[in-house]
Structure formats: structure tokens, C-alpha cells
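Then we have chain A:
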Amino acid sequence: MWRTGGWNVMTEQKKRGKAILQVQDLTKRFGGLVAVNNLTLDVCEGEICALIGPNGSGKTTVLNLITGIYEIDGGSVTFENAQIQGEPPHSICWRGVARTFQNIRILGGQTVFENALLGKGYGNGGSGVLQTVLDTVKFRKERETFTAEVDEILEFVGLSDLRNERARNLPYGKQRILEIGRALITKPRLLLLDEPAAGLNSKEIYDLMELIEKINDRGITVLLIEHRMELVGKLANLVFVLNHGSKIAEGSFDVIKEDPAVIEAYLGKGGN
Partner candidate 1 sequence: MAKLQQVFKRYGLLILGILLLVAPLVSAQYQFYVLERGVQNAIHVMGLLILIGYSGMLSLGSAGLLATGAYAYALLLLKLGFSPWLGAIFAVVITTLVGLCLAFPAFRLSGPFLAVTTIGFGEIIRILILNLEPITGGAYGVSGYSKLFANELHVYFFMVVALICIAIGTERLGRSRIGLALKATKEDEIAAEVMGVNVKRAKVVAFALSAMLAGLSGVILANLAGYLSPDSFTSAESSSYLLMVVMGGMNSAIGVIVSSIVVTWLPEVLRFLSSSRLLVYSLVLLVYLRINHVPATRERFLGILRKFGIRRAADAAEDPCGERGAGM
Partner candidate 2 sequence: MSKKLMKRSLFLLVISALLLGTAFVASAQPESYRIVHLAPLTGDASFQGQILVNAAKMAVDEINANGGINGVPIEYLTVDETSSTATGIEAVRKAIDLNPVAVIGPNRSGTILAAEDLWREAKIPFITDGTNADTTRKGNPYTFRIQIASTYWIPILAHTAKEYYGVEKAAIIYGTNEYSKGLYDATAPALEQYGIEEAIVQTYNDGDRDFTAQLLRIRASGAQAMFCYGYEAEIGMILRQRMQLGMGDLLVFGERGCSSPAVEEVAGKENIEGLVASTTLSQADPDPKRQAFMEKYNNMFPNEPLSPTHVNHYDSIYILADIIGRVGADREAIRDELANLDYQGTLAHYRADSEGNLVHTIYTQVVQDGEWVLLLEENHYNE
């Protein structure tokens, strides 16, 4: 059952801005298993899009393919008019694509500040080893700018008071926020969030939604994977539904939640 758009999508396309991320015929195979099958989707500037689908439908794999963690077996990924497939993850990050992980991946032993500073990456210009070791003027200046930037973001996500705390001592919800903050440090234009609400309580989810909107207000495009439908419904302008690695529906949340194919995918055959 194939449902790629309909007339409502076409009309939405007119309303949508310039595409920032274009995924074309993306395919990934693990051995005999086709994890992602000819997936095509566009994310436009300034939007919040959601990628949903039952467990094992290949959502995280799509994120891994976009960010260069997995090698692509077929198709292309275009970010801001440049093909980025085949590039290593760090250079995709430098282009302006940041992400978080489903299972939090922060450096537990480092402080909140240091975790955020990691978002400054390494290898994309800036002071090298020699300048760092010699503590040159350039390095000091750079350090000051970095510190200011990191503190600004920590303030923005509301972690300033935990700045010098070890990351592993943070409550789970704060660790999620820290991961998002770290992604923001990389100055992304596209932010990919992998189940940001997983494991959060309702108050935290509410804060998270606010944060995502605030991030979007900064002009950062967001693509999120989520299971919590209330969150998807509230945030997403556009929802892509994935099942068995293929896109089975695309549209606004209100449209796709009535889509029989989607209901079938979630509830199984005979579902209503």
C-alpha cells in the first residue's frame, strides 16, 4: 500500500519554504534485511517535522543515514543544495546538521559545561594542538568566545545553575536537555531529535515542547522521531510515517492519524 502525498500535500508544498533537507530514494540493507526502502522526504526551512512509525520501522536508521553514521546503499541525501551522502559524520555536523540520540550519549564523567563544549567539535579550524599547548593569545580569545557561547546556550536551555555538575549526576530529564543543548552548540540549521521525550514525565515533556518551539523560533529546522503522539500533534507541521523502512504516509498530523494505512501499521491488520 503506497500513499506518497495527495493533493493536500501538493497544496502544502506551495505553502512550504525552501527545502533544507532532501532525501531521495534512500535505501539501506543489513544483510538480507531492507531497513530503509526507497525513502523520499523533504524537510523545509523553519519547519518542525516528525518521523513516526512502529518500532523497528527504520526511523533511527534514517537518522543514522542522514548523519553519516551508516553507509548508504542507494539514493541521496541533500542538505542545503549539497549532496552530503558519503561524507563522514563530523563534516555533516559542520555543515549544520546536529542530532541527539535515543539512548542518551553524553560523557558522564565530564561536567555539563564540558559536555556542551564538546559541541564545538574538533578539526574544523580553530586553535590546533600547538596553540593550545602554548596557550597563545589566539587560543585564549577563542576559549573566551567558546565559553561565552556555551554559557549562552546553557542559559537558553536552562542548565546554567548545573554548569559545573557532573553529567552523570543529572536527573534523566536534564540529561536529555543537555544533549539537546550540546547539539545546539554546533550551531545547526537542522536539528534531528531521536525520541527526545522517551522516559520523561509529563511536566518534563511540557518543558521539552516549549524548548523545541523556542529552538524553532531561533530559525532552526527540526526533524524529530517521536512515539508520544500528543507531542507530535502539538509540534509538527508535517509528519512522515514509516513502516518496514518505507514511507506509508505524509501530511499534517490531523490528516495522517485518520489514514487507514497508518492505523493498520500501528494496530496491525484488522485494526480499526
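By definition in this document, a residue touches a chain if its C-beta (ideal position, glycine included) is under 8 Å from a C-beta of that chain, and two chains touch if they have at least 3 such contacts; residues count from 1.
On the choice of candidates, all candidates are chains of the complex that A comes from, given by their letters.
Nothing here was measured: the structure is a model prediction, and the numbers come from that model.
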Options 1 or 2 - which one, within this complex, touches chain A: 1
In the complex of these two chains, what residues of chain A are touching candidate 1? 67-69, 88-91, 93-94, 98-99, 101, 105-110, 114, 117-124, 126-129, 132-135, 139, 143, 146, 166, 168, 182-183, 186
